[in-house]
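Below is a slice of the complex: some chains, not all, each in place.
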């Protein structure tokens, strides 16, 4: 850590800072420059929080040197993390192809969609039973009945299933039905929820919050990892910017950026990011091309009747054409798309 | 609602849209323009969700006419809402002056701070017992012990107290100790938590999320109101933008903007918004000048030893000077700052 003092700091102010650092068991190194005095701090940076030192009189700036996350950091875990969910590998060159409707609306409809996306090459089935809706008057999901449907359809088709959990009180329930937990963008910093899923031994897919930096997302992953659950999958799904012709702004540079800093797999959700089906195939291709470990796409057999997010869903045929493109792209780039057990691709 | 069709839509596409609107029990009005066909929809707009219609083939744009919130809307409740907490009124010209440390760290420290802010004119005491920290390795709050301390200090000084609740499982516990619930910015769209505090008869202060629009914040208020709890206080605390010299960007136009649309009181938190104590007094003055119903300021007797957010806290003396300014300003503008029972201002 480096502490920069204000210009013309008094010797007393400097001494006060030095003493405080020593009280914390660390060693200060003083450098007097022409315009500023700078103090380098040697020792275990994790011992002290950066914040309080900024409050010391005479301190202008505190520059941390180490990253604030550890378990998520590639520095301490150089190889890509690879997880396996019912025979489908994610990470390290294996792509998770997650598809399904935004919300589970009924068993027949989900089954029909699931067969089509599986046949197109999807290897994980998604569907929401608990839906975080901006309006209290919108459809809020089928709840446990939705979870039961998802499990039955997944089992019938040998597909692992992912579904959102929104409330720490639901974690146990959702764990009984789902293979992968999803933490939605709005709950990315719902720390009690993160701790709760951290206690279960199931992979957790964390969606980036709409105003979260790469660092914020990795800190949220750290909450799960610190509880002992090492299977965290990151998901870029767009951030909020001034651009209003897409629902959000897909930040694809997040993919190589996050992989540079962290060993965790990262997938991309072009459906929520763009909100416009005509842009989804292009952005899915781009996601694979820049190194994403998977793509998450919403598919609905009749978008105009969907109870949630219909306008951004692809039709099953559109998804099948997209998957054909993504398979060729993955092959060119030396990546693998696992198929579900029993499926002959 | 207005539905704009794509150029050169076929008569079949137009018919399909018209039928769908009639199926929903509404009346479509067709206008054929030079370049576009437009359909106005008459009837109870709340019957249909705007979203799915965008998924109809041939539809280019759907323009809702009514606001998606009702209970929060001034259109249906023209007068300012005014709430009273232990004799302190908020809204309708009465200003809530909320002050205290970021986190409750101990009884003696809280008492000392509380006496000073009360003497300076604060009429609500704040302090966090459950702390949403970006890092799992940071101080997470004293929990129930913190709530007990807060209650005892509030009672000793006749000050109502506000504290954050982060988890639906804590709502009952926090309700036993707090006079006002705070929902933090990171939980603004934690809908299960909003529903839970909506069931309790205590005012709820909802902080605007870092990427929430005015509309989003009012929709979150609507979640609480729809459960039967009509005492919601909004709080502007800065949004995330590209500007990096302040912690967030305080969006003060939110204040008259929200008051134009909604009857709910709105207060301002310049501490979290700026993260820089030297900017807080100026922004607190601006908040009162633009019509805020209160100001929320963090105060600590020794910021450099604070366990959370020390660098952005004002010292008690600085707070007292600020309150003297704010009182003069409030008087000039014809607003009232209630004092706590038993205090002789």
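First chain written, first letter: the chains are A and B, and each begins at residue 1.
Going forward, a residue touches a chain if its C-beta (ideal position, glycine included) is under 8 Å from a C-beta of that chain, and two chains touch if they have at least 3 such contacts.
Source: prediction; values computed, not measured.
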item: Size of the entire homomeric complex in copies, 2 being in place; value: 4
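As a working rule, only the chains that are shown with their structure count from here on.
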item: Mean-CA-position distance for chain B and chain A (Å); value: 27
item: Contacting residues of chain A [partner chain B, same complex]; value: 20, 46, 49, 51-57, 68-69, 132-138, 166-169, 186-187, 189-193, 195, 209-211, 216, 219, 222-223, 226, 239-240, 303-311, 313
